[in-house]
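First, the structure itself, so that you have it in front of you.
The complex is shown incomplete by one protein chain, all other protein chains being positioned as in the whole.
After this line comes subunit A, so read on.
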Amino acid sequence: MASVAGTAFAVSVRPPRRLQQVSNHLSGLKSVSFTSQRKSFVSIRSAPRFRISCAAKPETLEKVCSIVKKQLALAENALVTGESTFVQLGADSLDTVEVVMGLEEEFGISVEEENAQTIQTVQDAADMIEILLEKKNAA
C-alpha cells in the first residue's frame, strides 16, 4: 500500500556524473586484448570446424532430421532437433559417415571428407547442406 510521506517530493538537480565517470573509465582503460573464446587444449586441429554464418531453412532442417532418424534407426517420434549431436543420438564415426552419405544421396550434393567428419550436430549437417544446395543451384 503506497503511503505518501509528508515531505514534498523534491527533484534534486545534480550535474550529470555520467560523463565524468565515462571519461575516468576511458582514461583508466588498459589496452584491450581480444582473447579467442575457442581454445584448443591438447588436440591438434587439422581442419577448421565448418562454421556457417547463415542457418539452414526450416524445411531443410526438417528433412535432415527425418533422414537422420531413419539412418540411426530412431523412432519416428524421437526428439531430434538442430542441437542434437550425432553422438547423443547414438552415432559413432561409421554412422556419421553413413548419415552424410544418405544426406548426399537425398539432396544430390557432395560433401568433402574433411567437412563430413566435422559435423557434430544435426544443425551443422543442415547448414552445410543448405550452402551446398545454394552453390549447386547457383551453378
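Note that a contact is a pair of C-beta atoms (placed from the backbone, for glycine too) under 8 Å apart; a residue touches a chain by one contact, two chains touch by 3 or more; residues count from 1.
Please note the rule applied: contacts and distances are computed from a predicted model.
The complex appears with one chain absent; UniProt names that chain "4'-phosphopantetheinyl transferase domain-containing protein" among the candidates "SEC24 homolog A, COPII coat complex component", "Proteasome subunit beta", "4'-phosphopantetheinyl transferase domain-containing protein" or "WD repeat-containing protein 54 isoform X2".
One chain of the complex is left out; on subunit A, the residues touching it are 38-49, 74, 78-79, 84, 87-90, 92-94, 97-98, 101, 113-115, 117-120.
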